[in-house]
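Working notes for the structure below.
One protein chain is absent from this view; the other protein chains keep their places.
Each chain gets a letter, A, B, C and D, in the order it is written, and its residues are counted from 1.
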Amino acid sequence: MDFWFSYIALASIYVLLGLSTNLLVGIAGIFSVSQAAVFGVGAYIVAFFLMNETMSFLPALAIAALCCIALNILVTLPALRVSGDYFVVTSFGIQLLATAVFTNWTDGTGGANGLPGIPPPDLAGKALESSGEVVSLCVAGMGLGCLIFWLVMRAPFGRLLRAIREDELAVAAAGKSVLRAKVSAAALAGAFAGTAGGLYATFLSFIDPSSFDLDSSILLLTMVVVGGARTLAGSILGPFLLLALPQILTLVDIPTTVAAAARQLIYGVLLIAFMLFRPQGLAGEKL
Amino acid sequence: MMLALNALESGYGAKTVVSNVSFSLAPGQILAFLGHNGAGKTTTLKSIMGLLRPTAGEILFDGQNIGRLSVADRVALGVRLLPEGRGIFPDLTVAENVSVVAARNVGAGAMFDVPDIYKLFPVLAERRDTRAGSMSGGQQQMLALSLAILGTPRCLMLDEPSIGLAPNLVERMFEQVRDVCKSHAMTAVLVEQNVAAAMKIADRVIIMNSGRIVFDGDPDEARASNFWSYY
Amino acid sequence: HADTIRFGAILPLTGPGAGIGTQQMRGIQFAVEKANAAGGVHGNTIEILFEDNQAKPDQSILSFNKLADLQHVPMIFSAYSGPSLAMAPLATRKKILLVNAGAQADKLATASPYLVNTLPTIGDEIKVISKYLAGEGKKQAAILFENDAAGIAGRDDYQKYFPEAGGTILAQEPTQFGQTDFRPALLKLADAKPEVMLVSITAAALQMAQQYKQLGLNFAVAGTTFLQDPTLVADPSSEGIVHTQVRIDAPPELAAEFKAKFGVEMEFFVRQYYNATQIILAVTDRLLTEGKPITGESMHDMLFTIGKFQGLIPLEFKTNTATVPLDINVMKGGKDVTIKQMSSD
Amino acid sequence: MTAYLQASGVDVSFGGLKALNDCGFTVQQGKITCLVGPNGAGKTTIFNVITGFLRPGAGSVSFKGQTLDGWKPQAIVAAGIARTFQNLRLFVDLTAIDNVLASMPAQTGEEPVAAIFRPFHVASAQRHRRVEALAILNRVGLIERANDFTRNLSYGEQKLLTIARVLATGAELILLDEPASGLSAGALDGVMALLRRLQDDGKTLLVVEHNTRVVQQIADDVLFLHQGHLMAQGTPEAIVNDPALAEIYFGGTI
Partner (left out) sequence: MLALQLLCNGIVTGCALGIVAVSFSLVYATTKIFHVAHAGVYTMSGYVAWSLLRHGFPAPIAFVGAIAAATALGALIQGVLYARLERRRATHLVVLIASLGTLAVIQNILAAVFTANILQFELPWGSQVFHLGGNVRLTMTQLLTVLVNVAAYGGVMWFSHGTILGKQIRAVASNPFLAEIVRLQPRRVHIYVMAIASALVCLPGILVPLDFGLQPYNGVTPLLTATIAMIAGGVGSITGAFVLAIVITELQNMSLLFIPGEWSIGVTFFIFVVFMLFRPTGLFAAAR
């Protein structure tokens, strides 16, 4: 049953990323296409510490999360100055720069070859070798992430972010600091992405730049929207569905020569149909 | 009859906001369409314009049932609406606002052509090259009104036209509306909270309360009636 | 007891890697369908379960686990370095034989005892071409490489082995995978005035050669098996390109049969995976003959017990990476002409 | 004695256009001051200057003796000045009550740390805030619309909501940009009574208004702005009965 385990573990990791993306893009309206870059930094940091046996998993994860908080704030800072569409440029730029670093900084990241042989996570000195243990860890991470997300969204902070998405000027006129709220949101999103990165690196035991590229950032967006942007349930359902979809599509029997293209085609058609008939996503409310 | 509503019922989704609204207006007639906030005035106007699909009833314009026509077709017939609040193209200059609307709506012998507009509101001529969205609230409202009347409106529906306008302009604008209605047999529906000003030029007053017509009569009757209590 | 024996294949069937992935899939299909048509292996039908990993490591892991746990396959074909390296630890842990007949990263040689490669690593090829070029007196080189795992591996090997053979590297310049604009890189390399350009790209070699010609460049061009591309060979711009070539020829009848069936030429990766599939079929056959179970472990052991295989080419497993014949070819008058025969060790 | 709110020598120009030209005035604490003038006189612009949304080219604004020059809008709200916008600027995708809640000052749980680590505290604080917010909605007559999405409110209802929102900030000096326009008579009486009550509670109000009936009924003091400059200041009667001003404001053209 390892398959289910690895599916659940991977989906849990993507839920954390979904939360991160949802928080920034869906709720605060900061259109970031560089969440995969932050995710990657988290993954590489944890991989670095574990492979050099500098420290055990949890402290490494904590450091990764902290670095990603700092990084995401830095990355999102332009959004404080550059509003709306204009942030897309900086965000693209950051993502492309990150990909260049992951691919070409061979000493730090293993370059395009990636880093194989990352040790499994350990808790209290015991390595988590079995799939059951690893999946529990990932699910626990996801559970914690969801709880935090839920708490934050029902608190005034959530409302403030939604207000910022609509009208920053009016938020300022209500006496709130837009800057502080955005920095907080970026920090939280960074923590989610960094944690997800650490879990991902130890779960796969191998990372390479292809998991942290622009396509991945876009996949995250798709997950969030298909699940239902701005909702907690959406950030959970989206990753679980979209990760299963390629696997499900391989069950569709198609004549060999065009099978691959046909599957992607079906994927595209499903996306379109889904957006047409359920624009609010799986878990969203009708507007 | 220019405009006739017959047992109109309309709303949003499952929520019915106005029901059983019936009245008919002759050419040249000016209706003051009054009611408290949230009574359903805007909803009624949107239904006439075709922006909302009524759930029941019919809308006749010049004897023709326009209930199934598109918005554009209704505009072409001469049904015009000054919308509440967002009546200009903020990112275009004043001159572009006027010319782009004129290009689609002003034909030969039109009632209002571009020069008429600038005569009506000289300040717009002065600010021709200003981005419309950066003008003051009142200036924007003048422009909005201009866009609504360009061409040949035959039934002009004004949703709170006086908002943001200084008193001098309100009076003048209402007088203009009355003059045009009388000289060109144009019908006007005037949704106003500035009741006194509206009643001064109206031939007829309808008061709406919670989606239903509760008073229909001429201004003198309205002044005399106790329907003022609805305000 | 006519049974179905299932194996897996995890290949990039969509995305930018799909061109090669599809070739690989066809090679496997072709071999299996021929075997089944001939009565199967000891009367057993062979079935291959294909999974699309989009050349991504994480999708590969999912697919691997799916094949291993839900379908219980003992053997999986893989391709591309990243995915193969990602799956290698799982192969070790679950004792599933992973057969790579496409990727050539050097790390693949030692990634897992259960990962076997039916073609030499890129380093093996580059050692050979470096020696050859040095022997020809071409000692000033510039490197053109694709900025991804396969291309960078090649660049690193050039940097290591070309100087060892006595040459000097003057410059290096990357291109992006999937991009076909080579002009800026070519221009910059030309500026270093090399005698030879060492190429490490996996796609669009034709476009590279055409742009090289249009820019009027005149240094020599050399590379590895990656340059083997029928459309390139046929194009006049390829005149004089030298490259190592993992020899894997298809007999004309076989190539014709393939073309009749799929409507395209039997290209390099088709042949590679056809050949690899035949190796697997041979291993399965021996296991069944000896009445042994078909597990990842038994297949692994049997592969090394047999050691030498005679498919499209003679090939021998001394380590996890097969020793195969390796030629040096030069493109001339629309043909790829072998000028020297060697072996990958 | 220092003036409560004082603007002096404020200049603002947009391109060649002088929206404010040496504009100066004072507002007395505890009074309702009305700011009137023809369209384009610069009323909204001076609001933007006072609340920190616009940097004037020259001049300054001070509040309780403290200069506000260079302050950020949120700092100015914190100092006790809040405003409404002529074009509403509501959060139309939030409910009415959320609009009010979003404008309440310094709430626990407005940053993630408290929200995560003190969830119960935050929840109970929110319950109290909701009660307060409902009270505010009640004051402006929107209690029944509390849970409706703002985009679904009628224009008049939205206008009332802007007033509720500015009340929620708890500011002591409240700037209202045309609060009366679009309100029906009943609602208008309610709002005027509300403004009076706010005055009794010790608030100071600066109101832009074109409706002379409203001005006459509520204003203690009237400022008349014309072409970006303060032209006159006085009681409502004095201003309304000044023939020169009447000519600008009521008569002829602009």
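Just so we're on the same page, a contact is a pair of C-beta atoms (placed from the backbone, for glycine too) under 8 Å apart; a residue touches a chain by one contact, two chains touch by 3 or more.
This one's a predicted model, so the numbers in the text were calculated from it and none came from an experiment.
Partner chains of the missing chain, restricted to those shown and counted over the full complex, are A, B, C. Within the set C:A111, C:A185, C:I248 or C:V270, the residue that contacts the chain not displayed is C:A185. The chain that is not drawn here is touched, among residues A:A28, A:L128, A:L199 or A:L221, by A:L221. Screening A:L58, A:L97, A:L123 or A:L169 against the full complex identifies A:L97 as the residue touching the chain left out. Annotation for subunit B: contacts to the undisplayed chain at residues 49, 51, 71-72, 75-76, 80-81, 83, 86-92, 96-97, 99-101, 103-105, 131, 134, 147-148, 150.
The set of subunit C residues touching the chain not shown comprises 14-16, 18-19, 22, 147, 172-176, 178-181, 183-185, 187-188, 190-191, 203-204, 206-207, 210, 214-216, 231, 264. Within the complete assembly, residues 25-26, 78, 81-83, 85-86, 88-90, 92-94, 96-97, 99-101, 103-104, 214, 218, 221-222, 225-226, 229, 258, 260-262, 264-265, 267-272, 275-276, 279, 281, 287 of subunit A touch the chain that is not shown.
Basically, only the chains that are shown with their structure count from here on.
Computed from the mean C-alpha positions, the centre of subunit A lies at a distance of 42 Å from the centre of subunit D.
Subunit C and subunit D, compared by their mean Cα positions, are separated by 73 Å. Chain geometry summary: the mean Cα position of subunit A and that of subunit C are 34 Å apart.
Chain contacts: subunit A has no residue touching two or more partner chains. Contact with two or more other chains is made by no residue of subunit B.
On the subunit D side of its complex with subunit A, the touching residues are 51, 53, 72-74, 77-78, 82-83, 85, 89-94, 98, 101-103, 105, 107-112, 114-116, 119, 122-123, 126, 129, 165, 168-169, 171.
The residues of subunit C lying in touch with subunit A in their complex are 13-14, 18, 21-22, 25-26, 29, 50-52, 54-59, 61-63, 65-66, 68-70, 81-82, 85-86, 88-89, 94, 105, 107, 111, 147-149, 151-153, 262. For subunit A in complex with subunit C, the residues that touch the partner chain are 1-7, 10, 103-104, 106, 111-114, 116-117, 200, 204-208, 210-211, 243, 246-247, 250, 256-257, 259-261, 263-264.
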